[in-house]
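Worksheet: one structure, shown below.
The complex is shown incomplete by one protein chain, all other protein chains being positioned as in the whole.
Coming up: chain A.
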Amino acid sequence: MASIAEIRAEAARLCARFEAAGAVPVDCPVLQPAETLLDLYGEDIRARAYVTRDPSQGEMMLRPDFTVPVVERHMAEGAEPARYTYAGEVFRRQEDHPDRASEYMQVGFEVFDRANPAAADAEVFALISDVVSPLRLRAVTGDIGLLIAMVSGLRVSEDRRTALLRHIWRPSRFTALIKRYAGMTPVPPSRTALLSAADPFARAGAQIGLRSEAEIATRIDALRKEAAEPPMSGEEVALITAVLGVAETCPNALEHLRDIAVDMPSITHALDRFEARCTALAARGVDVGALAFEASFGRTSMEYYDGFVFGFYADPAADLPPVATGGRYDALTLRLGNGRTIPAVGGVIRPDLVLTLGGAT
């Protein structure tokens, strides 16, 4: 195990690499308002972050990452375009992996630039790839934007589309919804009884709580519409399965997905962006022909990535968390920007893992 001083020194070296690439160093408080993070990630983040209570400021969270505060800061005072770097501790509860560090350094590089998203994606990936290149890691890429485009183009009602988009980041729930929409799982008896009841409210009893009878009636109407909607076609389910199953090198994945796009034209624009990114990556010297692309990659990480995603992994035998991760988070800037938005992409490296694997220099 490297000492804290050694990890800090490595972090400073990594930060200097990012500064040399044009990034301005920024910092942010360790204690972040919990509400912002809870609203973004939902209750699940409590299992992964430390929540504490301040007598005057209410619930606070030890920063689980820098992205949210850096975005907030940029939206409040940043000039465009901007490149930032930071280095500092982040804090993660490890309920499922008590052997993993719950406090560790992250060194990040974030690009806010609306000029050319493909070029910005390539810039971040190529820089991080270059920095960690002595470690001989395996890189995996994906594209959440492709999945969003796929769902957006499905021939289903708006309600079904919204439900699927909401659960892109919860793969098992997503699959369960697809199966239900395709009529592959039986309708629960409670639903059948509700929709066939002459008066659904006959046994409702006293009306209690904040959720009003009108809200309940609205949902029953939605459920009726949903029950009347024809099942998703088998072909569409097969196309979704085919897209989610794509896992090969970037050029092969692109070709495979272009074939699928013949029957699913809604993903064409996402594939154009994928292709532009491959070109931009190659222009930066990345060996795109050997770079892995997995369509399902990034679906279980914290849900703010909505475009390009990537991770760098050590040999599985080492049983280490990813050494570097990142991606595009345009929608996050919209959520935090009070109506303003700016395309953004970034990534982080863990200096402790870099040292464990022999150092980046």
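Here is the rule we go by: contacts are C-beta pairs under 8 Å (C-beta built on N, C-alpha and C of every residue); 3 or more make two chains touch, one makes a residue touch a chain; residues count from 1.
The working rule: contacts and distances are computed from a predicted model.
Name of the non-displayed chain as stated in its UniProt record, restricted to "ATP phosphoribosyltransferase", "NADH-ubiquinone oxidoreductase chain L (EC)", "NitT/TauT family transport system ATP-binding protein" or "Nitrogenase iron-molybdenum cofactor biosynthesis protein NifN": "ATP phosphoribosyltransferase". Looking at A:46, A:73, A:258 or A:284, the residue that reaches the missing chain in the full complex is A:46. Among the residues A:77, A:95 or A:158, only A:95 touches the chain that is left out of the figure.
Per the touch definition above, the residue from A:194, A:247, A:292 or A:334 contacting the chain not shown is A:194. Considering the whole complex, the residue from A:3, A:172 or A:338 that touches the absent chain is A:172.
On the side of chain A, the interface with the absent chain consists of residues 38-39, 42-44, 46-47, 95, 98, 163, 166-167, 170, 172-173, 176, 180, 188, 190-191, 194, 200-201, 203-211, 213, 215-216, 218-220, 222-223, using the contact rule stated above.
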